[in-house]
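Here you go, one structure.
A single protein chain has been omitted from the complex, and every remaining protein chain is retained in its original position.
Per-chain residue numbering starts at 1, and chain names A, B and C are given in the order in which the chains are listed.
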Amino acid sequence: MTSQHQRLPMEKVFRDPVHDYVYIQHQLILDLINTSEFQRLRRIKQLGTTSLTFHGAEHSRFGHCLGVYEVTRRICDNFARNYPTQTPGDGGWDDKERLVALCAALLHDIGHGPYSHTFEHIFHTDHEALTVQILTSPETEVNQVLRQVAPDFPAKVAAVIQKTYPNPQVVQMISSQIDADRMDYLLRDSYFTGTNYGNFDLTRILRVMKPYQGGITFAMEGMHAVEDYIVSRFQMYMQVYFHPVSRSMEVILDHLLERANDLYQSHSVDAEATPHMLLPFFNNNFTLQDYLRLDDGVLNTYFNHWRDSKDSILADLATRFLDRRPLKSARIDNTTSQLVPELQALIEKAGFNSHYYTDINDSYDLPYDAYDPKMKKPRTQIELMQEDGSLVELSTVSDLVHAITGKVSGDQRFFFPKEMLNGSEQVDLFEAIYQTFQHHIQNDRLII
Amino acid sequence: MTSQHQRLPMEKVFRDPVHDYVYIQHQLILDLINTSEFQRLRRIKQLGTTSLTFHGAEHSRFGHCLGVYEVTRRICDNFARNYPTQTPGDGGWDDKERLVALCAALLHDIGHGPYSHTFEHIFHTDHEALTVQILTSPETEVNQVLRQVAPDFPAKVAAVIQKTYPNPQVVQMISSQIDADRMDYLLRDSYFTGTNYGNFDLTRILRVMKPYQGGITFAMEGMHAVEDYIVSRFQMYMQVYFHPVSRSMEVILDHLLERANDLYQSHSVDAEATPHMLLPFFNNNFTLQDYLRLDDGVLNTYFNHWRDSKDSILADLATRFLDRRPLKSARIDNTTSQLVPELQALIEKAGFNSHYYTDINDSYDLPYDAYDPKMKKPRTQIELMQEDGSLVELSTVSDLVHAITGKVSGDQRFFFPKEMLNGSEQVDLFEAIYQTFQHHIQNDRLII
Amino acid sequence: MTSQHQRLPMEKVFRDPVHDYVYIQHQLILDLINTSEFQRLRRIKQLGTTSLTFHGAEHSRFGHCLGVYEVTRRICDNFARNYPTQTPGDGGWDDKERLVALCAALLHDIGHGPYSHTFEHIFHTDHEALTVQILTSPETEVNQVLRQVAPDFPAKVAAVIQKTYPNPQVVQMISSQIDADRMDYLLRDSYFTGTNYGNFDLTRILRVMKPYQGGITFAMEGMHAVEDYIVSRFQMYMQVYFHPVSRSMEVILDHLLERANDLYQSHSVDAEATPHMLLPFFNNNFTLQDYLRLDDGVLNTYFNHWRDSKDSILADLATRFLDRRPLKSARIDNTTSQLVPELQALIEKAGFNSHYYTDINDSYDLPYDAYDPKMKKPRTQIELMQEDGSLVELSTVSDLVHAITGKVSGDQRFFFPKEMLNGSEQVDLFEAIYQTFQHHIQNDRLII
Partner (left out) sequence: MTSQHQRLPMEKVFRDPVHDYVYIQHQLILDLINTSEFQRLRRIKQLGTTSLTFHGAEHSRFGHCLGVYEVTRRICDNFARNYPTQTPGDGGWDDKERLVALCAALLHDIGHGPYSHTFEHIFHTDHEALTVQILTSPETEVNQVLRQVAPDFPAKVAAVIQKTYPNPQVVQMISSQIDADRMDYLLRDSYFTGTNYGNFDLTRILRVMKPYQGGITFAMEGMHAVEDYIVSRFQMYMQVYFHPVSRSMEVILDHLLERANDLYQSHSVDAEATPHMLLPFFNNNFTLQDYLRLDDGVLNTYFNHWRDSKDSILADLATRFLDRRPLKSARIDNTTSQLVPELQALIEKAGFNSHYYTDINDSYDLPYDAYDPKMKKPRTQIELMQEDGSLVELSTVSDLVHAITGKVSGDQRFFFPKEMLNGSEQVDLFEAIYQTFQHHIQNDRLII
């Protein structure tokens, strides 16, 4: 055990717009923040294409990771002050777990790359596996810092993130249906988008949170605060995360990377604009270091080069992405989705390659679910503790939560070029096609 | 006159965390926002290296430009509602000026490039000249949109930004000691840094603002609100914009670009990492299109390549910049600056090239000044209108403003590697040098 | 028609913590605010005994009334700017209705007295009837001001408040399930209690609000903002308005006034402490002027006198009220309510008059309901307008709203002296009684 995980003589702070200050009390945490891998998170936006809908939401994963750390720190403080363990197994909080909890909180997103979900879709990377790799590979600065606590400390931190750590209190702090991660991102995304939907009463939730043998529970008196958090989360999904314009920009991004990959596989990429840092991914043969070089700016820089590509689809998609020219969309369902081939045919007639210029995109989320052992990935349910110590599951006492429990929310949309709705200024020889197309759309839905 | 500058049938909005909503009421404004040149502002941070000190401050110039537009729109609304001109020259507001004011507000920063001041320093570009060029060159999308109002409209908008437009009310809205630009950036930078210092009462200032023949004045009853704005501005400079850590990162950036340029001029840049988009600037021969391709991500991508450079100074500076390893600093003055050569000699002895690893950096600002015809660039002073219509200059009625009027504030600092203070873990053969160095620093100042 | 309802040459403002500024644009509105009847609202708390639970909530009805006016003014502005009527009956907004709407908004609560609901319960007053009387009786300053617009103007304003005014747009602005009254009080009570639950996005709701023939509707795109408002309202009821401690203080207040009335009817009130201003109410024979003399301070002053009453129940209840000594409570339902007589018997044994020291109190609210013609007072439902102009009722498109539609929420509680739970320091001869009592309470509920 080294001085690394001892308390700093005087705490240090980061000024944070969401939590006011983030308090750093261990040299270890400071050293982790100063690693190259962690600093790289400054160059990866938290919300990807959402900033193209909500222009304030340009914040990076760096601030979010500090925020999750800070929420976890406050949970530990509360637990240590009010619920310290007396005898092993009494369900109290053992403050020796603090350091592993703080590290897992800080580093839980360290494996994220630029435009995470889209990048993973095209290049088959996996940010969770990469997180574990960054924690445990001796080559990373993060691993070197963690190892100074103990040789098995990196693996412990990884176990928390992988939910295999034996203490369920620590695991649930970092990942459960009401964890430090979700609590920070709701508040943070709400702050930076400038919407109110993600606001809930963090201080009150932290107050009613209590450890017990099975993990973390909440005092009954805090039921409405927990309910409010679930509703806020639901609303952020509905209003912000599932916004059709952001999803349409993600569709463009997906097809842009797909087109580049297709061209590369067929050796058609222009020589001058070789995307050196992407080659290992086109070749499906990349190292951790290759991955850690990437960030939003690197991808955008290649897109910028591709604006001049001889391939007109690549050039056009790159321009649409950088200059924010979103696709349009309409909701579809099981019935109306049969119309899609017909619409794609019209789009082809209007001069677009429908493979790259249309898409179907689902946005579904389960806002809350009670524990269901039959599910593939059963979720830990939220439980409230009554005065006499008995537990009740949240949706049994909250009408609002009950209303959205176990229900997938969101929609399925068909995306297509804006030109199909507005026509094009220069050419009206497609006018009839546009008219036919538009007859199939009403009140934001396909109609038959 | 085309439909371009007519009102939209229904206003559109952008959700903005600072102003709640930005209201767009003309197709022209919407079209300007959708140009490639304007969208590019999303990829240029408003505060450059300040986000490395205040991690929330990752906002781009895009949001700020919308904000300046919005503040200007509100000023116009207030003027049109309460002070419409009746007869020419009566000092009232002529609402026909609204469109040129709104365009100038929206586009006043369109010429900014990545890491503006540092880039200009090394490559001798000029963002103000480039702004005018973007407005008036027929090749830009911005110019094409503006021309639709009238052939001379782009030049009018440029004239407002260059302060040569005949109507002083329009000019002072956009640039004066209390203009829409400053008002937006104080509030915005305050919001994103998470500090309070830049907060002032925008609604009240907009209420007491009034047009008159000589430009813009403020009702006497609003004196304390204007005073509060000046004090807020002073404090943002002291606390945020002049922060020594951000300045130290700017010093690193400056020397990194300088080193790259030096190497390029001496043909020593590695072939593989050719910074294609920077070549026109190394060659001092760039087009407007070359300039418009640049953004923060492009520069960072080259820095990322340079981490692997065979030139150890370039590689080290690139790493220090991307991984945020700031220099340390101490205040100097006319007397203690004579110590600098001696300290640089020590730094060389400790193994650093003092040309690239040290610097002197001044941060001075004039928080407010009354009009002084003898100055090179006399500023328009802030004037308050009394009940009987007579004007008084702000600093004559506010003790607080008087205290900082005409005084340059800020400091001069000597920047040097952190290793000189902390020593280095591996090597202590420099221990004696470090000791000598440290004797010259006390209470954040050089001492003799 | 006099200058009274013309626009002021320059608008006046009230600084308001909720809406920033309240803008006054007519002399008429200013004159109404300056009446004796309106100023009296400063001395009546908006939330009565709630300030004894949430100490910040000491705000008066005065600010709320200004706020309802301001929200209404903004609705009118939006309607006039975006939906002006072109031909009668086209469903657009006729701005000639503005003045009657603003006056109704400002004055809708003018008939409220101190501790409204409790006072009405004991003395059989009716604040709605009194509001109409204040508007229409020639003796009031309010009536005198209103009459200056037109002789029938007071009656028109009263008609809006009574929902008999012919234009449903005006009526629904002031009273419907999403009106200026509710919108202001949710935001205001949230601000002053310091809770977040009442927050919703007012600006967005005002944006999506539109007039149509049948009254007021909301653009479909604003569905989630309306949903958020309904949920906020539900949560304010659950968390703030139905708080058991505030209700317990209301129970004390109710019994205190009841005891005073009982004593008065039996001629047992002490001579010295004659509550002159209450006599007309004890005598059930009061004038409008008698009513307008009352305020919270007047009642509290009598309570203060009654602390010294020879009647020990009156003195004790007065002291409990002024010194905030709440009763305790437990939830009951149809089954457990049969226990109440038994518990009351125990309470009597412990020395309390159970008539004055216990009570059953229901708090039920219908957070939202669709239109139901079979109801006694059918509510106007909230309708959303789709792109093609068709309307859908809110709960058919919102799962959250659906979950609480038509459901009464709240609880029924049995209130009793705190001593029954804590025992009393001096006396333990009641210990056995307390024990028996406590066996009937578990997890905040009566149990059998």
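Things to note:
Please note the rule applied: a contact is a pair of C-beta atoms (placed from the backbone, for glycine too) under 8 Å apart; a residue touches a chain by one contact, two chains touch by 3 or more.
Since this is a predicted model, take the numbers as computed values, not measurements.
Considering the whole complex, the residue from C:84, C:214 or C:297 that touches the absent chain is C:297. One of C:43, C:74 or C:331 touches the chain omitted from the figure, and that residue is C:43.
Although one chain is not displayed, its contacts with subunit A can still be listed: residues 10-11, 13, 20-21, 82, 203, 207. Residue positions on subunit B in contact with the hidden chain: 195-197, 199-201, 220, 224, 227-228, 231, 234-235, 238-239, 386-388, 390, 399-400, 402-404, 407, 409, 442-444, in rising order. With the whole complex as reference, residues 14-18, 20, 34-36, 39-40, 42-43, 51-52, 54-56, 58-60, 62-63, 66, 191-195, 272, 276-277, 293, 295-298, 300-301, 304-305, 319, 322-325 of subunit C touch the missing chain.
Convention: only the chains that are shown with their structure count from here on.
Compare each chain's C-alpha centroid with the centroid of every protein C-alpha atom shown, and the nearest one belongs to A.
For the pair subunit A and subunit B, the distance between mean C-alpha positions equals 32 Å.
Centroids built from CA atoms put subunit C at 50 Å from subunit B. Shared interface positions of subunit B, defined as residues touching 2 or more other chains, are 20.
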